[in-house]
Each structure stands twice: as C-alpha cells, then as structure tokens.
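All protein chains of the complex are present and in place, except for one that has been dropped.
Read from first to last, the chains carry the letters A, B and C; within each, the first residue is number 1.
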C-alpha cells in the first residue's frame, strides 16, 4: 500500500500569543514539527505541544530556526556553518529533552522558514545542519525540500532523509517552488490541492507549467498558518485515504 | 582521603562579549557549570566551553537561568513552578546536546544567579527544578546552597545532591550567606578564603560571627567573575591539596 | 458635563503574532496605550498602531514594560530604580519617535502589567517612572492605579496624573482591586460592568464588599485581551454617553 506522511509546523505560539490550530491539525497529520524557541515556542509551549502530539500518536520532530522572534524566523541571516551547526544542535537538544521527559523520543528534524530555504540551496549550511542532526542522533530523519541540497547533505552524512512536497504550492518546470510573489503560486482551492497531494503520493508526479514533473516525496507539508489549516489537513487526509494512500510517519529507509 | 569539588560558572560570554578566564580557571577546578543561553552562553560559546572542559577532564554541568540576558540572570522574576520546570528542562537539554555531540555527558545541574537564590528558599521552585533534572536524567547531581531548599528538594525526589559552600563569602550564625550589602560579606584576602575552604573541606566547619558553624559541603564555588578568578582558583586548589584534600568532581552518594 | 476617559492597551501584536482587536476598539476609546517593544509591539506594529490611533483621533500614550517578551511583561522582576528609570525613558522615546514621525505627539504614559502593579505599591519604582516621564516631557500625563503610589509619585514631581479605575473588576473595601485569584474578581456581565463605569464616572463611587467606596478616577480601562473587547468597549461608551457622560481623553488638570 502506498504511504505518505503529512507534516505540520506546530507549537508556534509564544508566551501570551497563540498561533495555529494545533489541537485540530494534530487529528489529521502524522508528523509534527515543533518550534524550539528561536522563532516561536517558549519552553512551556514546547512541553504542551509535545504532550498533545504524544496523545494523538503523531511523530515529533524538531523545527529549529534562525534566532529571530520578531521576524518569525522568516528573514534570511548571514550565518556561518559553525553558527548553524551550534544553533541547530542547541534547539534539537532542547526539544529532545521535552520529548524525553514526556516519555517520547524525537523522530525527525525539519528546519524552519529562512533556515529551510537557505539549506535547500546552500550546500555548506545544509552540511552543517546535517552534521548537527547526526551528532545528536544518527537515527533521526532529516526533512528538506524534495530534491534540494538539504536531503543531499543528509544522505552524504549517512542520515535517513525525507523529501518534502507541497500540496498547496505550484511548482516550476525545474522542480523548484514557484515564488510566492508570483500570481497563482499558492493553491487556494482545496480540491486542487488535494488532487496535487494524491498525484505526488500515488504517482510521484506534479503538474508544473505545461509539463508533468517527476516529484518523489516522502512527506507533504500542511501549512499551519494558512486559513482553516485544520480543515485543509482533514481534507488532505481524507482525500489521500479515499485514494488508497495511507498516512503514516515517514520512516528511515521507507522511500521507494 | 578527604575529597572536595571545586566548581566554577563558565561559558558566560555571549556573542561578541567575553567574560571570565575560562581557559585558565579550567586548569584548577574539577567541575564547570556551563551557561545555557538564558543569562549568557550563545550556542557556539556553549560548544567551545564544553570542548575546553573535556580537554581538561573537568566535569560538565548545566547552569540554567531565568530568561534575562540584560540582567545576566541576577534579577529575581516571579515565575511559576510550571515555567521553572519547562525552562530548566529546556536548558539542560540544550547543553546535554552539546556535551553528547562532543562525546561527553552531563554530570550535574546548578541553577544560576537569581534562580539559585530563589530555589534556595522557595520549596515550590526547588521542587520544580529537581523534577526537571530528574525528568531529564535521574543520575545527574543537583547542586544547591548547602542546607537549603534546593538540595532538600533533590533528595525528596531521589536525586544525588551536592551541597555548595563558598570560600570567599562570610556566613551568618544561622548558616545563611551574609548579604553582599553588608560590609565584609566578601572575603577579599585570598589566604583567608583558602583557609575557609580548607576548614569546610577537612572539618566541615566555617567561622560565623562569634561561633564556629557546622557546614557540610560537597563542592566549593569559585566565582568566575571575581578579579583574578584564575589565580584565586589556583590558590584554592593548591591550598586544599597541601592540606591533604583531593579536588575531584562531586559524585553521587559521595557525601559523608 | 461630566467627562471620563476610556483607555485601552494596544499594539500588543508582535511580529507574526497578533493580539487584540485594535481597529475595532479604537472606535470606542479615547486613549490608546501603545506597547513599546519590551513586552509586545515590534517597531512596525508601533507605527501601525500610532497611525490607526491618529486616524481615529484617539490620544496616544506610551505603555512601557519590564523586558519580558516570553512573559508578556506580566512577571514581576526585581529591577532597581535606576534600571526602571532607564527602561521607561527608552521606551517612551521610541514610541514618541513613531508619533512624531506620523505628525502626532504623546499624550500620556501608562506602565504595563507587572511594572504597573509594582509601581502602584512601591514608592521607589513609582518615583523612578515619574522621573523618567518628567525628564522626557513634563507635559505628559502619568496614568496609574487610582489612589496608588504611582499617581502620588507623579504629583510629587509636578506631573499631571490620571487615576485609573476598572469597569470589569471588583474592588476590596480598602479600594484595592480584588485579586484575580478570588472568585468573582472579574465582572463578566457587561451590564454590571457598564453600571460600575457609570457609577465611577458620574458619582465617583464603586460598590465594594458591603459598602460603597469613594473612587475618584479620570480614566477607565478597557482590557484589550478580554473576550469581545471591542463589543465591551462599545457597550461601555454607549452606556456612559446615555448617562450624560462624555468620553474624552484625560487632560492635564481636568480632575474634579
């Protein structure tokens, strides 16, 4: 049976501020990427998010970021490889402690926002992140943009990697994501997004410009900050399952 | 042979700012309490400090703090037990990751500054800190002010604890530390401080007001921010060793 | 004609996180206390809030806080008078720049959260805040808990002060606010809260325990973080106006 993971960024509240519909979204996804305090997620929010994921049987991942609360980790910063290694290791360790104290363990690591984007195209930073993951626990799965530098770095260093695709984003003919600045880059129609997810999960294909693109992916992202994220996650999961695709956490060595 | 631990706060630089004489002090102490990012210690500084401690064979401890960079963790904050548990766990996890990645493991936890002082007298906070340590790793030693609430909380929850004494601070007749606001609270004369350390380590006694006080301690603090901290550490170590007292990391169950 | 001010804390979003219903609430209040970056309110949020207040003709005040984003400025911290003076001055200056650049000027200063509470009972901190306000602009109105240390400190130093009362909080017989930990401390019934506001504004009286209390106030607080804050503000304003009470910014020297 075909299997795909659905992942969502979570625990992105901070102190008195709330973000996302975590409790609802956790009913539909199989993996949670939990913010680690650098772009969102104070220590108590991390604890609560870990507890909620455990309760729903959702796999827990670290979601490390550049240190930028005011910018929510979305502003690229010129960080060195050494800085990147250190800040990634720090955040993984902090979240792993929360998971461990709650009787669970980490399953994967997916960088957040600007760090994710930089790691998709910059081999040096990708290597630094992969090394931090390996240095902490070589059995963790490293999640990155499908086909980009980050999963390549993970493979070079011997990690299991998961290639991530998007149900609600358009792709360019070269397999890259269409820039959000371009009209039509975000797929608002849930039915179209569900169909794209099914195509990716079942056939490893996605429509891009005039062509159909090969896109092999292990996990599909649910944007927790899109409107009605929980409904979107529900529709995705139901659509996938109706198409005979199981939703389950990505696993080391699972990729076809 | 009598044994005592010498501990010092370390890794209290932050970004472009440096503090302490870590490289020098590491030559004389047996335990390092490494700042974890909340009052000092950015991720790279943590890595460097851990590496330096490993090189010198010094036991590595977490030094968690209230979240207060501008106040260096010295300003008391009204935090709840739940907040305290979460922030302690977070910081221990972050430092443990640094130690683990470098091939070492944590040995102890000593709260910093205002958190240390609050935990010495507030049983609820002391319990929260002890629970965080136990939830992370029940084999870690919890270090607190000798005779105070923090080691009591550690014992209640089944942790090995270390009672901390000070070579360069005067004690009140009730065993508490004389307030820094009082004249003579800090012992500037290194010879007097060394003698006090020897008395504590060899006889479990300290002079206080007109009396001699019983003060059972497992570890003696070297203030890394005092002038000539490295020289002070050196004099302490040499004085103790000349008196037949070995300097070695505190150990679970070592206390007389 | 009787006049009272309605004030509300505003601009308490931060980066990607939003809080409050500022646009709606601004239709009903006469004064806005704008967060200055220490507990909430990044620079762009400050600019937007100032612009929105100007558009509605609402008086702009600074809402300085202890430095505590994770705790939203609600955790008391042991700060010195010198620290308090400096951080108050810093935040007033930052917000005044936003107002000045938008063609407006500051009207008042109301400390936030824990700083407000500490300043209500601690004369030293109250004096430090009052001095910072005076040092920046002696024509600003200092807003504090009615009858507390903060307005007293303002008066001592020659500032115009505004005494603040609450429509939706119960009072103790001594005029202090009932602790939120006590049952019934918060008045959920909007009609009761409106009646309390009218009593304060028109007769200078509030019900407290078995007695009726004299409570002279210049401004009534609308809690921006209560559910349906905008509806609450609307009901307050309409109720006051129907009772013949005009809603207008507090003014220097306006108090009966």
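Heads up, the rule we're going with is that contacts are C-beta pairs under 8 Å (C-beta built on N, C-alpha and C of every residue); 3 or more make two chains touch, one makes a residue touch a chain.
It should be emphasised that the depicted structure is a prediction, and the values quoted were computed from it without experimental measurement.
Set against the missing chain, the residues C:135, C:188, C:225 or C:241 yield one that touches it, C:135. Touching the missing chain, out of A:20, A:37, A:67 or A:151, is residue A:67. Only one of the listed residues, B:19, B:215 or B:230, touches the absent chain: B:19.
Of the listed residues C:94, C:177 or C:190, the one in contact with the hidden chain in the full complex is C:94. Interface residues of chain A with the unshown chain, by the touch rule above, are 67-68, 70-71, 75-79, 83, 114.
Mapped onto chain B, the footprint of the missing chain covers residues 13-19, 40, 42, 69-72, 74, 225.
For chain C, the list of residues touching the undisplayed chain reads 37, 42-44, 46-47, 82-83, 86-87, 89-98, 100-101, 132, 135-136.
Here is the rule we go by: only the chains that are shown with their structure count from here on.
In summary, the pair chain B and chain C forms a contact in which both copies contribute largely the same residue numbers, shared numbers making up over half of all those used. If you average the Cα atoms of chain B and of chain C, the two centres end up 43 Å apart. Residues of chain C in contact with two or more other chains: 70-71.
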